[in-house]
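As you look at this complex, bear in mind that one protein chain is not there, while each of the others sits in place.
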Amino acid sequence: MKKTAWVSVLMVLMILLAVVPALAGCGKAEETTTTSAPTQTTAGPTPTTAAPSSTETTTAQMETLQIGVILSLTDWFSVVDAAEKMDIEYVAQMINEDGGIKVQGKSYKVELVIEDGKSSLDGNTAAANKLVLDKKLKFVVGPGAFFNLATTPIFEQNKVLHVANYNGLNPAEMNKDTRYAFLGLDPITQQSAALKALKLYYPNVKNVALASEDATFPAFEPHFRALVERTGLTLAGEPILYATQAEDYNPIAAKIKALNPDAVWMPIGIDPTYFGIVKGLRTLGYQGPITFPVDAPSVVGALGDSATGIVGILSKQVEDPYIAAPMKRLLLMGDPKRHVFGLAPNALYLLKHAIEAADSLDPTVVRDKWETLTSLPTLYGDGFPSGNQLYGLPNHAWAHPIPVCLINDGKVEYKPWILPDVTP
Amino acid sequence: MSDMTEIDTTDIRLVPESAVGQEVAQTKSRRWPGLSVLGGLVLVLALLPLGISGSYYMHVLILTFFYVVIASSWRVVSISGQFNIAIGAFMGIGAYAAAIPSVWLHWSPWVTIPLGAVAATIVGALLAYPFARLRTIYYAMGTLFLGYVVINLITAGGKTTGMSTGLGGVEPLFSDRTYYYYLAFGLMLVSLACMYRLEFSRIGVRMKAIAQSHQVAASVGIGERRNRILAVAFGSFFAGLMGAVYCHYQGVASPNSYGLGATLWIIMYVLVGGINSFWGPAVGVGMLLVIPEFFFRDLKGNLPYVTAAILLIIAFTMPEGIVGLLKAITDRVSRRFRRGEVSGDAP
Partner (left out) sequence: MEIAVQTVINVVLLGVVYILMGIGFAFILNLLGIFNLAHGAIFMSAAYGCYLLVVKLGLPGFAAFPVTVLAAAAFGILVERFLFRPMKADFNRTMMVCIALSTVLVTTFNRFLGTRALAIPPFLAGTTGLGPYRVQTDRILAFCIGIVLLVGIILFVDRSRWGAQMQAVTQNREGAALQGIRFSRVAMLAVSVGFGLAAIGGVFMGTLYNLTPFIGDVTLIKVLMLVILAGLGSFNGIFYVGGLLGLLYGALPVVLPGAVVDALASILVLALLLIRPRGFFGHE
């Protein structure tokens, strides 16, 4: 009797406790989501509200050029692409502020037609079909990652010039027959910069352990092995592979630690996997440098005191004294603290300059001209072609200087940007 | 409202549409408007490419045809009382059985598509065997893990299956989309006809009897295991066939399209349309796939809210799905009609 009374008192207390802070918590949680919501929405519409005003004021008779964009705004890949959407809109705004794309004396305002690739090959096919069939677009930016598998055939068949953000090196994405396929970033050059930075700032490193997400890795493997050799390093043991969907990365960290490498190199993956492995490695007491593509504030935020001994590439920050001017401008257009992946925006930037160089809006003419170019401006500075032999196409894949930073004890130190080696 | 649904559910529970007798006499007089609507729809869809050729809506309609068949094939399995959560995996088996020889051996699509369908049927039937002793929720969960295993095997398949990124470069059947349209449309008509035939045949009645009570069915000499395996084999044939054609149409096969998420959405199509009606899957696909694609695609990242809202509305207001509600309404109207004509002749 006494016990049941006690239990019921406890229950009442629990429920009271549940209701009061829950209400407060809910209210507050709601507040925070709503406060974060407006920032999101204000960040979203600004380009659209800004764009019409610029057309009205500066160039009332400016014609528009619609450029298609495929990004995965829903499901798992939206972790990357939702951010890309915001940035590519800013780049479009940037181009329009500079007077649009100039072709044969006329200026064209860029209007992006963004379609959702739904993080699946099917979704990307649908998006590509929508852009090609319904909107009849001639220029498309995206998609990223391996989704080009689905879109390349559609674009090629319809002679649409498509600039992939980056790709998964699958021959079906880009080969000697896909003559309308361009690539904003040869993914191997990024990693070349990572290894070069590692060698530069940690000269004692002789071998690296390679840890990668397993799905796209097979296509990259031979190139990565060649890259390690070209950089003058050796691989410690065999590459360690893990599934993207793993929950717990500690076993992987333990496996890497067991190889006892001088440094750890994680070329492919998404932020949660990088962070999980670094956390695991540092907990295990691994002291060597770790290199992977980072966004410095995210790394410091997510890793806390584990954020040490990290050679980071691709972090774009306003504080970086070496930052390229167009990238700085892009950063300052929105919240400068945001995570800029800068892949799709860069592809659009390249496309703009290629169209202007060709001085034509015919994708075939642009393609023929683009194949003769050996330098184009990118958001990261001067771009150059890379991987001509690898892709079997002349000057279709591009590369650019790569931002580098060192993170130690949660502090970020920016280093001069590294010019990656050209992939054969 | 409440009494209407009550009457309707008892109708459905006790008198399956296939039951002979009074019901046939009733439906015969009612069948003509239904048939003419159906005929009209087929005619419109057959002529549609003339109008929308080369537009994005062609793509949506082709997808719709695929998913109508796949959702219907799930329902065929379900009429034997099996809540199968592996239909996406059967579709995946068909797709990969077609994609792998097409990509690596460059076999003609005309060989790989039948191969895909046959592979799915065989695997489906073989796998159905150990599962035939599982019933109700245990069957559902068993097949859920079966689907999970199949997807995991595909994902772990190394270079052959392209792992979680999928296989690209599957050879296309045609270069013109209009041909795909007619192929998908024709396949849909033939498949639906086969399924209709099965459901309202003696075998279909047996399957429904097993669904109602496997003990009663056994007592009148209906082999439970045999009929259940048959249902799965039949369903997986169409799922595999459509999976194979689908991957040739898309040019890619990726495990994402056949996983648990995809399977659950296929089931949602059927539940939204109405699991107790032959036309439920088609209506459900129209509701959940066509409507969001046609009218709400521009919402992009917010699109899932629309589908979630549709699901909630259906779950709250139409326990038997859309077709169930329509049926309840027409029943009510016709009953009142008849009551007016022949007073006192209430059913």
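Order of writing sets the chain letters: A and B. Residues in each chain are counted from 1.
In the analysis below, a residue touches a chain if its C-beta (ideal position, glycine included) is under 8 Å from a C-beta of that chain, and two chains touch if they have at least 3 such contacts.
All of these numbers come straight from a predicted model, not from anything done at the bench.
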Of B:33, B:130, B:186 or B:223, the residue touching the omitted chain is B:130
Chain B residues touching the chain left out here are 83, 130-131, 133-134, 137-138, 141-142, 144-146, 148-149, 152-153, 155-156, 163-164, 260-261, 264, 267-268, 271-272, 275, 301-302, 304-305, 307-309, 311-312, 314-316, 319
Chain A positions in touch with the non-displayed chain are 4, 7-8, 11, 14, 17-19, 21-23, 25-26, 28-29, 32-33, 36-37, 40, 74-76, 78-79, 82-83, 213-215, 240-243, 245-252, 254-255, 257-258, 270-272, 275-276, 279, 283-285, 295, 298, 301-305, 338-339
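Note that in this section only the chains that are shown with their structure count from here on.
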Chain centres from averaged Cα atoms put chain A and chain B apart, in whole Å, by 38
Listed in rising order, chain A residues that touch chain B in their complex are 73-74, 78, 82, 114-116, 119-122, 125-126, 129-130, 133-134, 146, 149-150, 152-154, 157, 168, 170-173, 214-216, 218, 243-245
Per the touch rule, the chain B residues reaching chain A in their complex are 54-60, 63, 155, 158-159, 163-166, 168-169, 172, 175, 250-254, 256-257, 293, 297, 300-301, 303-304
